[in-house]
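As you look at this complex, bear in mind that one protein chain is not there, while each of the others sits in place.
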Amino acid sequence: MIKISVSPADFSAGEEIQKIAALGGGAVASFTGQVRGDGELVALELEHYPAMTEQALQSIAEEAAAQWPLHGITVIHRVGRLAVNDQIVLVCTGSDHRQAAISACSFIMDKLKTVAPFWKKEIWQDGSESWVEERQSDLDAAADWKKRT
Amino acid sequence: MIKISVSPADFSAGEEIQKIAALGGGAVASFTGQVRGDGELVALELEHYPAMTEQALQSIAEEAAAQWPLHGITVIHRVGRLAVNDQIVLVCTGSDHRQAAISACSFIMDKLKTVAPFWKKEIWQDGSESWVEERQSDLDAAADWKKRT
Amino acid sequence: MTRKLDIVYFAWVKERLGKTEDGLDILADIRTVEDVIDHLCRRDEIYHQVFADRSRLRFALDQQLVQPDTQLADARELAIFPPVTGG
Partner (left out) sequence: MTRKLDIVYFAWVKERLGKTEDGLDILADIRTVEDVIDHLCRRDEIYHQVFADRSRLRFALDQQLVQPDTQLADARELAIFPPVTGG
């Protein structure tokens, strides 16, 4: 059971975990990302490629489902303007096995960071804006899964 | 900031995630374990060693804090009689870095499974009871961290 | 008959080009993603500037990530954007 959501709306990590837990697997892992207050940062502007985003997330979730025995996968990613401390992303996975749940959650985040069409623009207190650059550590993390699987 | 709780009381994964998120790290990982409905299972009876349990969990959390840059760690473990689908355990970790949060969460669960003094008794529909046996996969998972770190 | 390719831009590619999309008639010598870029760069100086460092560009054909040497085949939409930074 895969649930993908891309929208400006906020989400409740607790409710999403409960929904996955209700599938009865016994093991639920989650990752929540939020806007980190980096010095003078006021907000992030999350842009995406609407025609592609949901199917890209769906593909990542299906790849995880093919690799681990999962009862449920939820991926929620917000778009639009997000203030410091706002939630950005939630990945939640349910399984009979804790390592499957945790590994799948970690895999989905690593892939999402490198192949899902989102772009972050930082908006600073002085009014300036800057596009976030890709990070080598994210590329390395995603590449590591290829070696492992 | 380490928070350890061992009690019969239920918990809200969502609220614990929010508290860790409020520390501002940007990355929050969680693992929730619940009683899996295994065939004729009615309930689990969770026994523990009160004089030792909290300090064992505290030590595991401190070990994680020494290994990864974490803003917060919450470990909640219930004891007493728990019905099918009841929550048993929550581990929640917050960091600036998603891999640190996820790895620490995974490490804490793996260690908890092998060194924290909890014992599960299964209570079956026919009234019979059986103590859960340790699993080799849990020992292997805990041993793997020693190789990695 | 000439085929038409929709080109869409995102993030700083969009901002620096000052537009969200283009239409392009696919001529016989435009076969790959890279051929499209070359063609645009010849068409107007602005593309030449924005696409100067091609290592910083990523591409999707009909919403699938592709490499610069990928054949256009029957694709209807090419997206040009910087490396993704979601999550």
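Think of it as A, B and C in the order they're written, each chain with its own count starting at 1.
In the analysis below, a contact is a pair of C-beta atoms (placed from the backbone, for glycine too) under 8 Å apart; a residue touches a chain by one contact, two chains touch by 3 or more.
Just so you know, these numbers come straight off a predicted model, no measurement behind them.
Student: With touch as defined up top, name the shown chains that contact the chain not shown.
Tutor: Result: the unshown chain touches B.
Student: For a quick check of understanding: of B:29, B:88 or B:105, which residue touches the chain that isn't displayed?
Tutor: Touching the chain that is not displayed is residue B:88.
Student: On chain B, what residues meet the omitted chain?
Tutor: Touch set of chain B with respect to the missing chain: 33, 46-49, 51-52, 55-56, 77, 88-89, 109, 112-121, 131-134, 138.
Heads up, the rule we're going with is that only the chains that are shown with their structure count from here on.
Student: State the pair of chains with the top count of C-beta pairs in contact.
Tutor: So the chains sharing the most C-beta contacts are A-B.
Student: Farthest chain from chain A, comparing Cα centres?
Tutor: Measuring from the centre of chain A, the most distant chain centre belongs to C.
Student: Need the CA-centroid distance for the pair chain B / chain C, whole Å please.
Tutor: One centre to the other, that is 49 Å.
Student: Could you please state the distance in Å, as a whole number, between where the Cα atoms of chain A are centred and where those of chain B are centred?
Tutor: 23
Student: Can you give the whole-Å distance between the Cα centres of chain A and chain C?
Tutor: Roughly 27 Å, centre to centre.
Student: Please set out, as single numbers or ranges, the residues of chain A touching at least two other chains.
Tutor: Residues 33, 109.
Student: Can you list every residue of chain C that touches 2 or more other chains, as numbers and ranges?
Tutor: Those would be 87.
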